[in-house]
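Handing you this structure, nothing more for now.
Every protein chain but one is kept in place in this view of the complex.
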Amino acid sequence: MDSAVAIDIRDLSLTFQTADAPVTALSKVDLQVKNGEFVSLIGPSGCGKTTLMRVMADLVRPTAGSITVNGLSPAEARLARAYGYVFQAPALYAWRTVRRNLMLPLEIMGVPKPEREKRAAQYLAMVGLQDFAGKFPWQLSGGMQQRVSIARALSFEPKLLLMDEPFGALDEITRDHLNEQLLRLWEQTQKTVIFVTHSIPEAVFLSNRIVVMSPRPGRILQVIDSDLPAKRTLDVRETPAFLDIAHRVRQALRAGHSYE
Amino acid sequence: MTDAALATPRPSVVLERLREGRTLAVLAVSLILIIAWYLGAIWLNAGLVEQRLEHPTTAEFVATAWSLERPVLPAPHQVAIEFYDSVFEREIDSPRSLVYHAYVTGSATLVGFAFGTLLGILLALAIVRSRTLDRSLLPWIIASQTIPILAIAPMIIVVLGNLGLTGLLPKAVISMYLCFFPVAIGMVKGLRSPDPLQLDLMRTYSATPTQTFWKLRWPASMGFLFPSLKVAIAISLVGAIVGELPTGAQEGLGARLLSGSYYGQTVQIWSALLMAALLGMVLVAAVGFLERVVLRHMGGRP
Partner (left out) sequence: MKVGLLALAAALAAAAAAVVMLDNGPSTAFWLLVVLVVGASWYGLEALARLDKPRWVGALVVPGLFGLLLLWLWQVLVVGFDIPMVLLPSPARIGHQLAANAGQLWQDFRQTFLKSVLAGFVLGSASGFIVALLVDRSPFLQRGLLPLGSLVSAIPIVGIAPIMVMWFGFDWQSKAAVIVVMTFFPMLVNTIAGLAASNDIERDLMHSYAAGYWQTLLKLRLPSALPFIFNALKINSTLALIGGIVAEFFGTPVVGMGFRISVEIGRMNVDMVWATIAVAALAGSMFYGVLALIERGLTFWHPSYRQEQS
């Protein structure tokens, strides 16, 4: 984990012009994320966590302040294919097999065919779905589809992974399972991960930094560092250290009037 | 998709609404089409102009191209003038009045539409009630949509004519026959559209089939009925027009189109076509209006 800064956000604001009145989605956000960190953004609806991620992904432009991704502007970073995005829904193409879905970004980026096949097989194996390469998305369960979606985001080997509530639509047991898998993947690949969630246990389990946000206007309330052991399993969720961090997150949310 | 979140200076709201809305777009496209029409008229009528004038100037060429008596493509204003003449400058019941012809065709359309709709709804009710009919008849009704039923029109006219039935009735029969298929299919879809959850709810109220029908199935099917009605009335109109062709009828828009083509009266054809188009639009708009009234009465979102 080198300590170069992957994402540098300073004094960022974003105001939408709507039909009724301007809406401040983000207000004076400051955040620095180092390479190889796993950062969670947590907060209630409307706190701007997804908006902040969309700014990083060059899907929306800020109205004030600055942001660099790997030293480039978000637009340049996008053109340099610096990040992989995982959405709330798998967004797989129904007319492509699982293998061909994985190869989609590689085709677009002009990676030659033998390399495409190799990477598809490699990353499919990494998420444990190598036996389903020839199946179509609708033949897989929701959890499996999300795993394919994650493998697809990894296939072109971006340095940065942006994940927007990827497990939100799944049941808790599948979710736990996938959380563990994601952690293993992160340890293996050493990527920088920005993870949006509104599950406190998920945020505490996965990240080494938890960014608590609150709405109206969207802003960062507090950044909590996690000192949980690096190689952790799901059992860590019952340790006092875990519960303490979770408690601090909850306090922060309460302070931000998130429970009202 | 990139949202434009940059703070934009706001021009007047009216101008912005115009640009985002449809009126300006439709007007712009219509303007382009009319200009293309005028240019097309010059191009297509060129041959006839050359026959008429020797060494014309450009202005003379264009002016003549736009005012020939039997042009290949009449200019928009020619059609408009002939249309205005036939609509406003004639007695309403004169055989040269387009309003009269529109009335003849329109009445056959409406009668056929009314009966066809009734028949279609009744058939749909029978199909939904009887499993046997559903399995045996419905596939044939769906398959029949691929058959060019309009081709039967001349036969119906002649056969009914043999039985002594002429005038409005045979045309109405054709229209009825054409429109009961889309109405039946749309209605069957609509009667079956309620969510299984809603049907279960009715069962927990011990509702009788009749109650379930009136309180759930019938209102639910309105959303499917009206689009079918729009298709049905447009096709009824086509049926009525085609019904006027076989026996060389003298009255009605179809007859007018036919006589125009026999006698080479291009402008007459175009203005009859314009009237047919207007009639079609008015009829479909009327159904649309009815739809909005009914849906608002039922509390549905327009």
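By letter and in written order, the chains are A and B; residue numbering begins at 1 in each of them.
Here is the rule we go by: a residue touches a chain if its C-beta (ideal position, glycine included) is under 8 Å from a C-beta of that chain, and two chains touch if they have at least 3 such contacts.
Quick caveat, the model's predicted, so the values are computed rather than measured.
Student: Just name the one of B:Phe83, B:Phe224 or B:Trp270 that touches the chain not displayed here.
Tutor: Of the candidates B:Phe83, B:Phe224 or B:Trp270, B:Trp270 is in touch with the missing chain.
Student: Given that one chain is not shown, which residue among B:Leu53, B:Leu118 or B:Met281 touches it?
Tutor: Going through B:Leu53, B:Leu118 or B:Met281 one by one, B:Met281 is the residue touching the chain not shown.
Student: With the missing chain put back, which residues of chain A would touch it? List them for me.
Tutor: Listed in rising order, the touching residues are 57-59, 78-79, 81, 83-85, 87-89, 91, 93-95, 104-105, 107-109, 136, 138-139, 156.
Student: For chain B, which positions touch the chain that isn't shown here?
Tutor: Where chain B meets the chain not shown: residues 1-2, 21-22, 25-30, 44, 72-73, 131-132, 134-140, 143, 145-155, 158-159, 162-163, 230, 234, 237-238, 241-242, 245-246, 253-254, 257-258, 260-261, 266, 269-270, 272-273, 276-277, 280-281, 283-284.
FYI, only the chains that are shown with their structure count from here on.
Student: Per the centroid of Cα atoms for each chain, what is the distance between chain A and chain B, given in Å?
Tutor: Result: the chain centres lie 53 Å from each other.
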